[in-house]
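With one protein chain withheld, the remaining protein chains of the complex are depicted in position.
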Amino acid sequence: MTADYSADEMMTVAAARQLRDGTACFVGIGLPSTAANLARVTHAPNLVLIYESGCLGAKPDRLPLSIGDGVLADTADAVVSVPEVFNYWLQPGRIDVGFLGAAQLDRYGNINTTVIGGDYTDPKVRLPGAGGAPEIAASCGEVVVIVRQSLRTFIDRVDFVTSLGYGAGPGDRARLGLRGGGPKTVITDLGVLEADPVSCELTLTRLHPGVTVDQVRAATGWPLAVADELATNEPPTADELAILRALEATKQAVPS
Amino acid sequence: MTADYSADEMMTVAAARQLRDGTACFVGIGLPSTAANLARVTHAPNLVLIYESGCLGAKPDRLPLSIGDGVLADTADAVVSVPEVFNYWLQPGRIDVGFLGAAQLDRYGNINTTVIGGDYTDPKVRLPGAGGAPEIAASCGEVVVIVRQSLRTFIDRVDFVTSLGYGAGPGDRARLGLRGGGPKTVITDLGVLEADPVSCELTLTRLHPGVTVDQVRAATGWPLAVADELATNEPPTADELAILRALEATKQAVPS
Amino acid sequence: MAKLVSLADGVAELVRDGDTVALEGFTHLIPFAAGHEIIRQRRRELTLVRMTPDVIYDQLIGAGCARRLVFSWGGNPGVGSLHRFRDAVQNSWPVPLELEEHSHAGMANRYVAGASGLPFAVLRGYTGTDLPRHTTNIRPIDCPFTGETLTAVPALRPDVTVVHAQRADRAGNVQMWGITGVQKEAVLAAERSLVTVEEIVDELDPVPGQVILPGWAVTAVAHVPDGAHPSYTQGYSVRDNDFYRAWDAISRERASFQDWIARHVLDAEVPA
Partner (left out) sequence: MAKLVSLADGVAELVRDGDTVALEGFTHLIPFAAGHEIIRQRRRELTLVRMTPDVIYDQLIGAGCARRLVFSWGGNPGVGSLHRFRDAVQNSWPVPLELEEHSHAGMANRYVAGASGLPFAVLRGYTGTDLPRHTTNIRPIDCPFTGETLTAVPALRPDVTVVHAQRADRAGNVQMWGITGVQKEAVLAAERSLVTVEEIVDELDPVPGQVILPGWAVTAVAHVPDGAHPSYTQGYSVRDNDFYRAWDAISRERASFQDWIARHVLDAEVPA
């Protein structure tokens, strides 16, 4: 039974488990939204989901297709304007966890979602850009990143800092006056990395079942720090898998 | 029949007539609110009344007891927050007319509603203060002041500038970067004063029926400028009076 | 999640001597009952903050709770002046009252800055008036793009904000509607908050024009029916205008004021 799940499913389940009940979580669409809703339906019924479209306390019974999905407004405790969600809710540090994806990530948790390769004005690949991420990364109590791990993604130095992690290392966030705690946890399809409290460097602390340290090193574009006591995540439970798959299935069947 | 009205009624009717249909008017409670509602019920059905409590386009069927009166919210096109009414609606200059009262007024239309006599920290009389008036006076297309005329009120120099009129004279508003046109019209229980386009000085341009220039001079604490062609206001019509009195009567009879 | 508390416990826990306290309500939903509880608990040395200090602030000031008032308009709305406020300013009775005075636009933006986690707000305001002469909390600021000079005011950050609302659910989510003024900003700007409500319900049915304060952004909720009396509570009660008028006479003399406070506040039966 335990082999009966994909690496993406393990990643999403691990991310969901990371969210504590009763906290407020600023959620992006895609993997973060899936994981946050899985958490809400499983162990964290009082998780407060906040979407940048202005939906506070959304409780969607299906996965939203985008941050503009009506299911978010219909199920939210409150729908506020976009300026308000950023100014009154995110900026003052009211949100415990910011839940972000990344196109590139470096060892200090700096995130790039802007351009890859070439020059900013003449990039190899033009990505969507910043969205809400720079201020989510700056202001939330802590940041959880969910991203598939590969040499393309986990690189020594991001081509563009869209959202600041720990900058060039210890002290940078404080020096810049950022109030949030930064990217404490990165959850991938191979395992979990946590920022070392002293060096701020992302350190492999947990592996998903069946994954080796060498596999993770091979998917990391810098000399990877590994925790002395390396744990292994529990595989998804039957319940977690069933609920996750039911959630994913809702993306296919939109009411019309 | 024409004698059958009070000086206050003449003042309120003259103030109501000053408001043009289809304009947006920022209204204070008291005489401005009475006059603005009289205008709306008589010649200006499309007058947009804006109250600083956030009610845009209020159409009360009775006079509100205060700016917090539910009848304003119930009849408004939109109810917005207090920050919004000042920031999005007043500040950018969207409001045509600001309608203010005054405790003291000087020849350049500067208004005092803060302290009278003595020193600011040890005044003879402590008044309510600024409220919305400083920014109403600064930002509306023009300002209409409604105030009973007396030596106590119309003084050479206000004890405190709560809301700026033309400052010390021509050019002051422009120099300070104020966008609104300032207090073009002052309506009293004796007549109407208008700011001279060149000197900015409040100039008597109209008398209420039966009032003499000498009477107005005697109630003015500076050498009063009088227009060459002095007009006389029409007395209140029977309709105007009936509607005004019906409105005033609504203040006594509040639903419970 | 907000705690559900009694009014007495809420005030005892959240309002402390020397605090900066905002009881907001833009002449609607004024938290009178909470103000009376503050008087009963004999809080002292408060800095009272409010855009429109009116009768309840007159009572707090006359009862000696305040040493400082930060405000933009102080009067008995639709009636006239506040005699206890005047007596404190003009005669330092019962204690001296220090004033910091703003315009509504300035105060509203100060709350917005507080709610936004910013140290200051920018507006077009106060220009050419005498208000900036009497406080250091109104300062010029230049636009870094156009060079234009505007006005800055510092954020308001009350230790505690108290508001009255129509309803809350059992998780402490608060729902208010009608004229909601600056209450959201005042609550979000504060370190702690206490909301008195007409009703506690299982479900907050949506109402047009509602403002929702999520329970996790509120410290405590107290069930206080008629907690805004004699002011309005849209959908529940209209203003007791007779009281507003009567207050003019009651408050005019110190003795009649003290007698009223003793009989109607200090010795009043307190809701549980």
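Chains: A, B and C, in written order; residue numbering restarts at 1 for each.
The definition used in the following text is that a contact is a pair of C-beta atoms (placed from the backbone, for glycine too) under 8 Å apart; a residue touches a chain by one contact, two chains touch by 3 or more.
This is a predicted model, so every value here is computed, not measured.
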{"item": "Contact residue for the chain not shown (choose from A:Met10, A:Leu49 or A:Ile67)", "value": "A:Ile67"}
{"item": "Chain not shown: contacting residue from A:Gln18, A:Asn37 or A:Ser53", "value": "A:Ser53"}
{"item": "Of B:Leu38, B:Leu56 or B:Val161, the one touching the omitted chain in the full complex", "value": "B:Leu56"}
{"item": "Candidate in contact with the missing chain, chosen from A:Thr12, A:Thr114 or A:Thr203", "value": "A:Thr114"}
{"item": "Residues in chain A touching the chain absent from view", "value": "29-30, 52-55, 64-70, 72-73, 79, 81-83, 86-87, 90-91, 114, 120-135, 138-139, 160-164, 167, 172-173, 176-179, 254-256"}
{"item": "Hidden partner chain, residues of chain C it touches", "value": "117-124, 137, 139-141, 143-146, 148, 150, 152, 154, 206-210"}
{"item": "Footprint left on chain B by the chain that the document does not show", "value": "22, 24, 46, 48, 56-57, 77-78, 87-88, 91-94, 139"}
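Simple rule for what comes next: only the chains that are shown with their structure count from here on.
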{"item": "Furthest chain, CA centroid comparison against chain C", "value": "A"}
{"item": "Central chain (by mean CA position)", "value": "C"}
{"item": "CA centroid of chain B to CA centroid of chain C, Å", "value": "28"}
{"item": "Rounded Å distance between chain A and chain B, as computed from the means of their C-alpha atoms", "value": "57"}
{"item": "Chain centre separation (chain A, chain C; CA means) in Å", "value": "40"}
{"item": "Contacts with 2+ other chains: residues of chain A", "value": "none"}
{"item": "Junction residues of chain C - those touching two or more other chains", "value": "112, 184-185"}
